[in-house]
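Showing chain A:
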Amino acid sequence: MFKSFLTLLKRDLMLALRRKSDVFTVLFFFVIVISIFPLGVGFEADTLRKIAPGVVWVAALLASTLALERIFANDFADGTLEQMLMTPQPLSVLVFAKVIAHWLLTGLPLVLIAPLAGLQYHLSLPTIGTLMLVLLIGTPVLSMIGAIGAALTLGLRGGGVLISLLVLPLYIPVLVYGAGAISASMQGDVPLQAYYLLLSAFLLLALVFAPWATAAALRISVE
Partner candidate 1 sequence: MAINWFKYSAPSSFYPLAGKMVPVFMTLAIVLTLGGLYWGFFQTPEVLSDQKQYYKIIYVHVSSAWMAMWLYVVMVAWAVLGLIFNTRVSYMMASATAVTGGIMTAISLWTGAFWGQTSWGTWWDWDPRMTTQLILLFLYIGYLALQSSIEDTRRSDRASAVLAMVGLAIVPVIYYSINCPNPNECASLHQESSLERVESNILIGMLVTTLGFWMYCFTVILMRVRNIILRRESHTSWVARLEEMQ
Partner candidate 2 sequence: MKEFFAMGGYGFYVWSSMGFALFLMLLEPIYLHMQHKSIVKHIQRQIRRESARSKENQS
């Protein structure tokens, strides 16, 4: 079981490296969305600091939904997805590998680029630390839940917009506590433990249930 998980993960990463442009489009989208807000809202430090948590998280949400369609679309088009449905391993393990690969290529870069956004928004260093940690816990949940939407809308025209329509409402808990943690860390003495626990709980629930739901959705869509 673990061998095929690694095989698929390695294959997806290899594919991505051969087609680097896909990786950077999501990253640049995230950076552009974050950099546009100050132009609209004004450059005062305290307003930027106040809106930073929300802006960063909404940008992360939009960037992740933008990239979701690609998780299964290529495999569905060239027939490899069918082969994956007919392996001795449970499908949810393979789905898990694909989602992890997707997260490594679209979620993790957001975490690594987040300090840049922090500086743009005059965030203090500890807050940037919180920002990165919260994004680190939150973005996998976005990929996991988003994969369900991607599997449901497989092969539909106008699938990209449809995915965000289906999936954005489901991201709300991660958005609320993700942004909440960052604004709490800005007030200094507020304990952040509760936020991290809640986000980690979401992550665990997503890790357990999302691949299974995605596998069921894939079987329905590939039929």
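We adopt the following convention: a residue touches a chain if its C-beta (ideal position, glycine included) is under 8 Å from a C-beta of that chain, and two chains touch if they have at least 3 such contacts; residues count from 1.
A quick word on the picks: all candidates are chains of the complex that A comes from, given by their letters.
Model, not experiment: these values are computed from the prediction.
A.B. asks: Taking the stated C-beta criterion, I'd like to know which one of 1 or 2 contacts chain A in the complex.
C.D. replies: 1
A.B. asks: Taking the complex as given, what residues does chain A use to touch candidate 1?
C.D. replies: Residues 145, 148, 152-153, 156-158, 162, 165-166, 168-170, 172-173, 176-177, 180, 184, 190-191, 194-195, 198, 202, 209, 213, 216-217, 220-221, 223 of chain A touch candidate 1 in their complex.
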